[in-house]
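Of the protein chains in this complex, all but one are displayed in their positions.
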Amino acid sequence: MTVTVLYFAALRDAAGCASEQLATPADLSTLYAGLRARHGFSFEARSLRVAVDGEFRDWSHALADGAEVAFIPPVSGG
Amino acid sequence: MTVTVLYFAALRDAAGCASEQLATPADLSTLYAGLRARHGFSFEARSLRVAVDGEFRDWSHALADGAEVAFIPPVSGG
Amino acid sequence: MARFRLADAPFDIPPLRARLESPRAGAIAVFEGRVRDHHAGRQVAGLRYEAYAALAEKEGEAVLAEACARFAIEDAACVHRAGELAIGEMAVWVGVAAAHRDAAFDACRWIIDEVKARVPIWKHERYADDAGAPAAWLHPLDAPPAGT
Partner (left out) sequence: MARFRLADAPFDIPPLRARLESPRAGAIAVFEGRVRDHHAGRQVAGLRYEAYAALAEKEGEAVLAEACARFAIEDAACVHRAGELAIGEMAVWVGVAAAHRDAAFDACRWIIDEVKARVPIWKHERYADDAGAPAAWLHPLDAPPAGT
């Protein structure tokens, strides 16, 4: 199964790219743990929210093939 | 002793004039009681504030000859 | 420059806001009171504000000076209309600039509440009811105000 992961703000700086396509397990927590190890993300998963296909979702949300995933670091608009 | 009394809003409607000059006792409460009886003002003195020469004052403020007195009914700006 | 002003005619907002801008002002809170088409269940056709002008300007300035002392704000200003107003016209404008939004909101709210409670300005409403209710001065001790 392949998903696209979008990176924003400090996660994008650490990843060195705005998005990447990955073969992935269906589990969002496992996906993030692997990306964190690879890119050296400082955020623990519990500091992040997660969005799938442009909607906020629980970490337990089941991924489908072709999904677009974004890990949302703490926001600072306003 | 003569003072000028200014009337606003419902007090002006009841007095039928915007101001009048009066010979007066030095006591604001006595002044208002007389005016209330004469003009039929509905407000009790404790519903009003009083200003003398363009400053809010206590009802115990001593009047000087030539003072300008205003009895201030409850306000409704905004 | 005076922070409080009585205006006998409609006034423009942009110059009021421009005055509040500064590099330290991260937050600007603004309140506008406008003439509604209804009040306390009656249909309002229009209204008139009368002020004891000299005292209103003095008391308005006092409210704004107290706000500047009481809250962590950079500046504040208020304009209140006098005279005849139609439905939808602006009756009062309050603007506050501050470094942070807490103080801006708190001061803005405090200023409009104090202006309504203390500044000698009176509202005279004309009604458009079928019942033909007579025009009336609003003196909130006889008839508790519904608030703007």
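When the chains are written out, they are named A, B and C in that same order, and each has its own residue count from 1.
Note that a contact is a pair of C-beta atoms (placed from the backbone, for glycine too) under 8 Å apart; a residue touches a chain by one contact, two chains touch by 3 or more.
These numbers were taken from a predicted model, which means no experiment stands behind them.
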Open item on the list: Let's see if you follow the contact definition: name the visible chains touching the chain that is missing.
Closed with: A, C
Task: Identified contact with the non-displayed chain, of C:R36, C:K58 or C:R126 - done: C:R36
Open item on the list: Under the stated touch rule, tell me which residues of subunit A contact the chain that is not displayed.
Closed with: 6, 8-10, 13, 42-43, 47, 51, 54-56, 70, 72-78
TODO: Provide the residue numbers of subunit C that touch the chain removed from this figure.
DONE: 13-14, 17, 21-38, 87-88, 99-102, 104-105, 108-109, 112, 146-148
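Here is the rule we use: only the chains that are shown with their structure count from here on.
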Task: Most widely separated chain from subunit C, with each centre as the mean of CA atoms - done: A
- [ ] With chain centres taken as the means of their Cα atoms, state the distance from subunit B to subunit C in Å.
- [x] 25
Task: Distance between the centres, which are taken as Cα means, of subunit B and subunit A, whole angstrom - done: 73
- [ ] List the centre-to-centre spacing of subunit A and subunit C in whole Å, with centres computed as mean CA coordinates.
- [x] 49
TODO: Could you tell me which residues belong to subunit A and also touch two or more other chains?
DONE: none
Open item on the list: Two-or-more-chain contact residues of subunit C, please, as numbers and ranges.
Closed with: none
